[in-house]
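Remarks on the structure that follows.
Of the protein chains in this complex, all but one are displayed in their positions.
For clarity, chains are labelled A, B, C, D and E in written order, and residue numbers in each chain start from 1.
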Amino acid sequence: MNTLLCIPLLVLLGTIVPLCSMRYSRTACAFLTAALPALALFLILDLAPAVIAGERFNVAVDWVPAIDLSLAFRLDGLALLFSFLILGIGLLVILYARYYLSKEDNIGKFYSYLILFMFAMLGVVMSDNLIQLWVFWELTSISSFLLISFWGHKSEARKGARMALTITGAGGLFLLAGLLMLGDVVGSYSLQTVLDSGDLIRAHSSYPIIVVLVLVGAFTKSAQFPFHFWLPNAMAAPTPVSAYLHSATMVKAGIFLMARFYPALAGTDLWFLIVSMTGLATFLLGGYLALFQHDLKGLLANSTISHLGLITLLLGMGSDLALVAAVFHIINHATFKASLFMAAGIIDHESGSRDMRQLNGLWKYMPYTATLAMVASMAMAGVPLLNGFLSKEMFFNETLHQDSLGSLSWMVPVMATLGGVLSVAYSLRFIHDVFFNGEPINLPKTPHEPPRYMRVPVEILVALCLIVGIFPSFIVGDLLQSASFSALNGPVPEYSLAIWHGFNLPLLMSAIALVGGLMVYYNRRHLFKFQAQFPAKDPKVIFERGIQQLVAKSASFINFFENGSLQRYVYFVMSLTIVVSAYPLLDLDATAGRRPEIPVDALSITGAVLLTLGSLGTVIWHRRRMVALLTLSVVGLIVTLAFARFSAPDLALTQLSVEVVTVILLMLALFFLPQKTPKESSPRRVVRDLGISAMIGGIVGTVIYAMMTRPLDTISDFFLENSKTGGGGTNVVNVILVDFRGFDTLGEITVLGIAALGIFKLISRMRLYMPSGNEQGRAWSEDRHPLMLSVVSQSLLPLALLVSAYIFLRGHNMPGGGFIAGLITSVAIIQQYVAHGVDWIKERLKLDYQIMIGSGIGIAALTGLGSWAFGHPFLTSWFDYFSLPVIGKFELASAMIFDLGVYLTVVGATMLILANLGQLTTSERATFEEDA
Amino acid sequence: MEGIYAFCVGLMTACGIFLTLRGRTFSVVVGLTLLSYAVNLFLFASGRLRLDAAAVLGESENYGDPLPQALVLTAIVIGFAMTAFAVILAMRARADLGNDHVDGRIPQTKESARQKSGGQR
Amino acid sequence: MQHLSILPILLPLFTGALLLLPPLSGTLKRQRVFTLLSMLAQVVAAFMLLAQVYNEGVNQYILGDWRPPFGIVLVADPLSTVMVALTTFLGFGALSYATGSHDRAGSYFYPLFMFQVMGINGAFLTGDAFNLFVFFEVLLIASYALLVHGGGKQKTQATVHYVVLNLAGSSIFLFGLGILYGTLGTLNIADMAQKVGQLDETVAIITKIGALMLLVVFGLKSAMLPLHFWLPKTYSSASAPVAAIFAVMTKVGIYSILRIHGVVFGDDAGELANVAQAWLWPLALMTITIGTIGALASPSLKLLTANLVILSAGTLMVCAALQNEAATSAALYYMVHSTLVAGGMFLLADAIGRQRGKAEDRFVVAKRMDTPIFLGIFFAVSAVAVIGMPPFSGFIGKVMVLQAVETATEQMWVWPVILLSSLGALIALSRAGTTLFWRHSSTKQTEDSPKIHFGEWLGIVLLLSASPLLAMFAGPFSEMTVEAARFLHDPALSVEALLTSPLADGGL
Amino acid sequence: MLSWALFFVTICICIALFLNLWRLLVGPHISDRILALDTMYINAIALIMLYGMYMGTSLYFEAALLIAMLGFVSTSALCKYLLRGDIIE
Amino acid sequence: MSFFPMPFHSLLLFVVWLLLNNSASPGQIVLATFFAISIPLLVNGMRGEQPKLKKPWLAFRYLLLVIYDILVANIQVAALVLGSTKKLRPGFVAIPIDLSTDVGITLLASTVSLTPGTVSTEVSEDKQWLYVHALHLESEQELIDEIKQRYERPIKEILGC
Partner (left out) sequence: MSIYIEVLISVFLLIGGVFLLIGSIGLARLPDIFTRLHGPTKATTLGITGILLSSMLYQSFNQGTLSVAELLITLFLLITAPVAANMVAKSALHRENPPLPRTTGQDLIPKARERKPADAVEEDA
C-alpha cells in the first residue's frame, strides 16, 4: 500500500484506539493513542527529505467518479510543513491532555475526537482534490464542534460550540460553492490542475465571485474580521483543545487555504485589497481586544486573532516574499501560542482560575512554568532572539514594500507598528498581571507547579521558540523554503533568515513597538477607563439572541402560514390549481372544436335543470344537513340517469348503488354529528370561496367542453376487437375491468378492503356523543323496528340476493359484474339491519367480514397467479366454452373467479364498515349525552 | 348537448369545491362527494359523449369508448372507499375533539359564543 | 425469474390478505413473524430485481399478456427498481422498529403496513398513468389508516387534514388524467410520451392543463409549496414506524414528476416540452426555503424531521426542474439518502422521546436519557447526513445537485438557496442535538423509561447505517443513478423500447 | 304513433320530475322532501324504461330494477333516520 | 334440515330467475333450481314467521280484485287530485283489525295503501288498530266496513288466521 495513503489512514484508525484502550490506565491510553499518529509522523519524516528536495508525492483512489471526487492525497512542501505542525503539536497535546483532564472526564472520548480532528486537519492539508479538500474542511468543523462541546453540560460550552460550528459551517458552504465554481471554470477538481490554471481563472468572468466565496471560507475558519468573534467563545473547550485547534492548527486552515490557492487566485487587485484589508483590520482589532481581556484564555484567543490577521495581511500584500514571511510566521505562531495556551492551562489547572484580576504574583508559586510562559510571551511580543521577532521583522519589512493602498500605502507600516505596539502591550500584561503585580486574590486553590510531564510539551515548544529564534535557517530553513515553493507553485525569491540585518526601518519599527507597548501597558488604566465607556458587548450573547430571534421569527412566519386551518390549505390547493390551469386556457382561441355536437332535447334540459338545482340546493342548504343529503341524492340520481343516457349502463348501475350506500353512511354519520351547522363564514370568506369555486368550475367546464368538441383517436378499438375473442365477454367495459385492466381492479378492491380495515380502526375505542333527540329536540320514536318494514324486508332479502346473483353472472357479457352484485348484496343486508337491528342479525347471520375481505382479495390475486403455472404473466385470463347434455353450451372463464374475489371484498368491506358502526351505537346508546 | 354537459360538470365542480371549503366536516364530506360526481362525469366525457352506443358487443351498431367507462367504474369504487373513510373520520374527529369543525377547534363567532353560553345554561 | 418485477407488489398484497385470515389473524406474534419474514423476502426480491435490471436492462412486465399500450405494464427500469429497493429496505427497518411496541397500539397494523408497501411499490413500478392513480389511492388509503394507528386527538386532527386535502388532490388527479386521456387517447406512459409530440396546437393547450393539474397533485403529495402545509403535523403526529415509511411517500410525488413531467412532457414533447419547469422552479426554491424556516421553527425533533422532509422535497424538485441527466441522477441519489435518513430520524425521535420522560422529543430541559451514547451517535450520524456535511451520504447528494446546475442564472438561484438551507439545517440540528443530549434537569429523576427493544434498535441501525454506507459506496451507487438518469432521458430506451415489445394478446 | 306517444310521455315525465324537484326544494317538511325523492325514483324508472324503448334496447332494464330496489332502501333508511336517528341500531 | 325451508319463496325465486333471464332454456332451469334451493338455505336463519298460503285460488281472486280496485279508484282519485283541492275532505280513520299475524297485517296495510285514496299510516303497538288516512272521506264507517269486508276478510281466509 502506498505510504502516502497510509498516513491519513493510520490517523483515522487512531480514532478507535483510545475508545478501545480507555479501560486501561490514562497513561496507557495516552501512549496507545499517540502511537499511530507518531507512526504517521515517522512516515512523513521518512518522505520529508525527498519533499524538501523538491519532489511531490501524489496518490489517488477513485471514490465517487460521478462528482469527480477521488481520495487524492499529496505531500508537497506546504503539506509537509502543516503535517509537522499537526502531528507534532498533536502529539504534545496528547501528552499534555493526559494531565490536564480530570478523572471524571472521559479521556477515551476526548482522545478519539482529538485524533478525528487530527485526521480531518491532515486531510485538509494533504488533499489533492478540491471536493475532498472541502470534505476534510467540514470534518474539521464537526470534530472541533465535538471538542469544544466536550463539557456539553456547561451552557457556555454548548453555545460556544454551536457558534463555532455555525460560523465555520457557513464558511464551509461558501467554500464549497467557490470550489465547485473553480472546478467548473477549470474543468477539473484536481488541485494541481487548478493551481496550474491561475491565468485562466483570473481571466474568467466568475473570478470575483470565486475569490469572494473562497475567502469567506478562509476568513471564517481563521477568525478574520468580521467573523472573528467565535474564537474567544470557543475557549469553553478544554485547554488542550485551545492549544491545538485554536492556535496551532484549525484556525490556520483558512490561512492554509489562502496559501494553497495563492497561485490560482492571488495576483489581482481584488485579492490583495480584500485580503490585506481584512488582515489589517483583524490584526489591529484582535490586538486591541486582547488588551482588555480578563480571562487568560480570552487574551490568548484575541491575540491569536490578531496574529492570524497579521498572516492574512502578509498573504494579501502581493509579494512572494510576503508569502514566505507568512509561512514563517505560521510556524512561529504555532509554537509560541500553543505553549502559551498550555501554560495558561497549567495555571488554570493548578490555581483554579483564569481570571487575571485574581491571578497575581504566581512567580512565587510556579517559577518554572512562569519562566516558560514568559519566554513564549516574549516570542509573541517579538522580542529579539525569539522566533516571533524574526517573522515580525520580515512582516515589518514587507509592509514597507507594498503599494496596496496606492498613495495611502504608507499607512500600512504605521498600522503594522501600531499592531506591534498592541501585541507587546498584551504580552506584557500576560507576564506582569499574572506572575507579578502583588498577591493572588481569592484563588480556589493554592497554586503550585504542575506534574512533571505536563510541563514537557511546553518545554519542547518554548525550546523551539528559542532555537528557531537563534538559529533560524538551521532549524526551519529548508522547511520554509520548500513550503514556500509549493505555496507559490514556482520559484521562491531570495531571502535571508538572520537575526541581524543591520539597523534598518523594520528594526526601528520593532523598537517603536517595544517601547510603545511598554508605555501603553504602563498607562493601561487610562485605556481601560476609556474602554469602559463603551457598553460591554458579549458576542456570545448577541449571537445567541440573533439565533433565538431567527427561531422566533421563523416560528411566527410558519405559524402565520401553517395555522392549522384546513380551509386555508384547501384554498391554497385550489388557488394553485386555478393559476396553473387558467394560464394555458388564455392561449386557447376557440373553445369549441370541429367535432359535431349532439342536438339538445327536452330530456337533457330536464336533467340539466334538475342537476343544477340539486347541486345549488346542496350548497344553499348545506347547513341543514338532512336537506342537503336529499338534494345530494337527487344529484346522484341524475348522474345515474346521465350515465344511462350516454350509453354507459354499467356506470349507471354502479353509481346508483354506490350513491345509496354513501347516503346511508352519511346518515349514520349525521346521527353523531351536530345536525345543524352554525353560520360562521364571514361574508368576505363566502365571496372569496364563491370566487374560487366558480373559477375552478369555469375552468373545468371550459376544458371538458373544449375536449368533447374535438375528435379523439384512442386505443379503445383494440378492446372492442379483442373483447370477445381474447377476453371471452361481450360487455367490453367488464372485460376491461376483469381482464385488460384487471390489475386496476385488483388495486381498487384492495383500496376498498383497506378502507374497511381503516374504518374499523377508527371505530374501535371511539367515544361517541349520542344525541337523545333530533335537531328539534324531539325524542326519538319508540318504534325501533316498524312492523311493515320488518315483514317486507324479510321477504325481499332472497329476491335481492337472486338479483345480485343474476347481476354477478351476467356481468361478463351484459351490464353488471362482481362489484355491483356485491353492493346489491350489501344493500340487501343493510336493509335487514335497518329493519331488524344489529342484535337480531348478529344471532342469525354469522359472517366474518374480515375473512371475507382477506379471502376476496386473496381469491382475485390468486386467479391472477394461476397463469404463472402456464408460463404467462400475472392476470392472464383463461376462458373456454363447454357443452353438457341437457344444459347445452356454456362458458367458463377465470374472470368469473376474479369477479368472485371482487364480490367478496365488496360485501366484506361494506359490511365490516356498517355492521361495526351499527354495533357500536347499540352497545353504547344510553351511555353518552349530547354535548352541545 | 356537450355545452349543457360541460356546464353541469363545471357547476357541480364549483358546488363541490365551495362545500369543501366550508368549516364543518359534514359539509366537506358532502362537497367531496359532489366533487367526485363531477370528476366521474368529467372522466367519462374524456371518451366523448355517445348516444345509443353501449359498449356491449352485439347490442348496437356503434360503440362508445369503453375505456373511460372502466376508468370511471374504478374511480367510483375508490371514491366510495375514500368517502366512507372520510365520513367515519368525521365522526371520530367529533368524538375525539368534541366538535365537528375541520380544524378541530371552535372558532369564536357570535353564534358559537351564544351557543356556548346556551350550553352552559 | 420472469415474474420478479411483480413480486414487490404481489408479496405484500398476499401477505396483507393472508394476515386477515386465520391462522395468521389469530395472534400478534404470528403476524409479527410472518410479516417480518415476508418483508425480508420483499427486500431480497427487490434487490434481486435491481441486480437483474442492472445486468440485463429494463424489464417490462406485461400484465395479462395484453401488449402495450393496451394493457397495463410494469416497467422495472433502473429508476423504479432503485425506488422499490429503497421502499422495501425502509419498510423492513420500520417494521422491525414496530415489533418493539408500536404494533400493539391498534388493530390491523401489519396488514395495513403491507398494503402501504404494496401501494408505494406499485406506484413506482407501474408504466400506466391510470394504474398510477390506483396505486396512489392504495398507498393513500393505507396511509390514512396507518396514520390513525395508536389513536389520540392529535392524530385524528392531522388525519382529517391529510385525508381531506388528499381527497381534493385525487379529484384533481382524475381531472388531469381525464384531460390526458381525452386528448392523447392512451394511458400507457410511454405511449403518451410518443403521442404528445404529435398533438395539434389547440389540443396541446388542453393537454397542458392536464399536465399542470397533475403537477399540482404530485406537488401536493411531495409537499411542494404552497401545498405542503399538511405535512409537518401529519408526519410528526404519526407513530414512529408509520412516519418512517411515510418518508418515502413524498418521494412518490417527486418520482411521478420525474416520470410524467420528465418523460412524457420532457424535451421531446414538442409544443409541450418541459411544461412543468416554469412552475417547478420558483415553487421548488420556495419549498426549500419554507422547509428551512420550518426546521428552524420546530419545537420538537419529530417536527424538525418533518420539516427536513419538506426541505429535501424542495431539493428534489429543483432536480426535477433542472431536467437534465445529471440532475436526475442527483435526484435519485439524494432521494435514497434523504428517505433513509428521514425514516431513521423518525424512529430515533421516538426512541429519544421515550427516554426523556414527559418532555418527549421537545427541545426543552429534560431528564437524562438511559442510553445517550448510542442514541447520540445515531443522532449525530443522521444530523450530519441531513445537513449535507461530510462524511455521510448527504454531502454527496448535495454536491451532485449543485454540480447538476448548469447555467449561471440557475446557479445564482439554486446555489444560495440550497447552501443556506444547509446552514439553516445546521443551526436547527445543532440546537436540537445540544439541547436533547446535554441539557439535563438538575434534579435527578428516577422514573424508569421504557426500554428500547432489540427490534427497535435494529430498525434504527438499519436505516441510519445506510447513510455511511451510501457515502462509502457512493461510487458504484452513483454509477447506477447515472445509468438510471441516462435511461430516463433517452427516449429510445424509456419510450420506444417499451412499445415494441413482442406481441402478446392475452389468453392462456 | 309510438314515437309520438313516447315523446308525449317523456314530456309528461319531465314535467313530473320538475314537480317532484319543486316539492323537494320547497318542502316544507323533511318528510315531504323524502316523499318527493321517492317519487322521483319512480319517475326515473319510467324514464329509463322509456329510453330503452326509444333506443330499442333492454340494456337499461337492470338500471331500472336497481332504482326500484335501492330507492326503497334509501327511502326507508331516510325515514328510519327521522324516526330513530340511528338507522342501524 | 329440509331442502325447501321456504317453499313459497323457492317457487318465487325459481320463477323470478326465469323472468329475469327471459328464458326457459335447460341451462337457466338448472340455475333457477340451484338458486331456488340455495338462497332459501342461505337466508333460512334470517326469516321470521312464514305465511301459510291456505287458499291459493282465493289469493288469485283477491289479486284480481285488488287490480280492479286500483284501476277504478285511480281514475276517481285522479279527478280529485286534478280538481279543486278546496273540496277535499281528508281524514284519519282507525280500523280495528282481527288479523293475528304480522304478515297478514302487512298485507292488509299494503292493500289499503296500494288502492288509491287511502294510505296506511300506522299500526298500533297491540296490532289491533290500523290507522288509515283517506284523501277524501265521505263516511268513516263506510270506509271501515269496506276495508274489513273487501280486504281483511279474504286475507284472513287466505292466510288462515
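Heads up, the rule we're going with is that a residue touches a chain if its C-beta (ideal position, glycine included) is under 8 Å from a C-beta of that chain, and two chains touch if they have at least 3 such contacts.
If you're wondering where the values come from, they're calculated on a predicted model, not measured in any experiment.
Chemist: Of the chains that are displayed, which are in contact with the missing one across the whole complex?
Modeler: Visible chains that the missing one touches: A, D, E.
Chemist: Residue by residue, what part of chain A touches the chain that was omitted?
Modeler: 774, 776, 778, 781-783, 786, 788-789, 792, 795-796, 799
Chemist: Provide the residue numbers of chain E that touch the chain removed from this figure.
Modeler: Looking at chain E, the ones touching the missing chain are residues 16, 19-23, 70-71, 74, 77-78, 81-82, 85, 88-94, 96, 109-114, 116-117, 119-126, 128-129, 131, 133, 135, 137, 140.
Chemist: Considering the whole complex, not just the chains shown, which residues of chain D touch the missing one?
Modeler: Answer for chain D: residues 1-2, 4-6, 8-10, 12-13, 15-17, 19-20, 22-23, 29-32, 34-36, 38-39, 42-43, 45-46, 49-50, 52-53, 56, 58, 61, 64-65, 68-69, 72, 75-76, 79-80, 82-83 touch the chain left out.
The criterion applied here is as follows: only the chains that are shown with their structure count from here on.
Chemist: Count of steps on the shortest touching-chain route from chain A to chain E?
Modeler: Step count on the best path from chain A to chain E: 1.
Chemist: Going by C-alpha centroids, which chain is farthest from chain E? Tell me that one.
Modeler: A
Chemist: With centres defined from CA atoms, tell me which chain sits nearest the overall protein centre.
Modeler: So the chain nearest the centre of the shown protein is C.
Chemist: Could you grab the centroid distance between chain D and chain E? Build each centroid from C-alpha atoms only and quote it in angstrom.
Modeler: Centres of chain D and chain E (C-alpha means) sit 22 Å apart.
Chemist: Residues of chain A that contact two or more other chains, please.
Modeler: In chain A, 564, 566, 570, 574, 629, 645, 649, 668, 670, 699-700, 704, 707-708, 712, 714-716, 719, 740-741, 744, 748, 751, 754-755, 758, 762, 803, 814-815, 917 touch at least two other chains.
Chemist: Can you list the residues of chain E that touch 2 or more other chains?
Modeler: Nothing qualifies.
Chemist: What part of chain A is in contact with chain B in the complex they form?
Modeler: 564-567, 570-571, 574, 595, 597-601, 604-605, 607-608, 611-612, 615-616, 618-619, 622-623, 625, 628-629, 632, 635-636, 639, 642-643, 645-651, 654-655, 658, 661-662, 665-666, 668-670, 672-674, 677-681, 689-690, 692-694, 696-702, 704-705, 707-709, 712, 714-716, 719-720, 723-724, 730-733, 736-737, 740-741, 744-745, 748-749, 751-752, 754-756, 758-759, 762-763, 766-769, 813-815, 819, 909, 913, 917, 931-932
Chemist: Which chain B residues qualify as touching chain C in the complex?
Modeler: 16-17, 20, 25, 28, 32, 35-36, 38-40, 42-43, 45-48, 67-68, 71, 74-75, 78-79, 81-83, 85-86, 89-90, 92-93, 96-97, 102-104
Chemist: Taking the touch rule as given, give the residues of chain C at its contact with chain A in the complex, in rising order.
Modeler: It is residues 2-3, 6, 10, 13-14, 16-22, 25, 61-66, 69-72, 106-108, 111-112, 115, 118, 122, 130-131, 134-135, 137-138, 141-142, 144-145, 148-149, 151, 160-161, 164-165, 168-169, 172, 175, 178-179, 181-183, 185-188, 191, 202-203, 205-206, 208-209, 212-213, 215-216, 219-220, 226-227, 229-230, 232-233, 279, 290, 293-294, 296-297, 299, 329, 384, 387, 389-391, 395-396, 399-400, 402-403, 408, 411, 415, 419-420, 422-423, 426-427, 430-431, 434, 437-440, 474-475, 478-479, 481-482, 505-508 of chain C that touch chain A.
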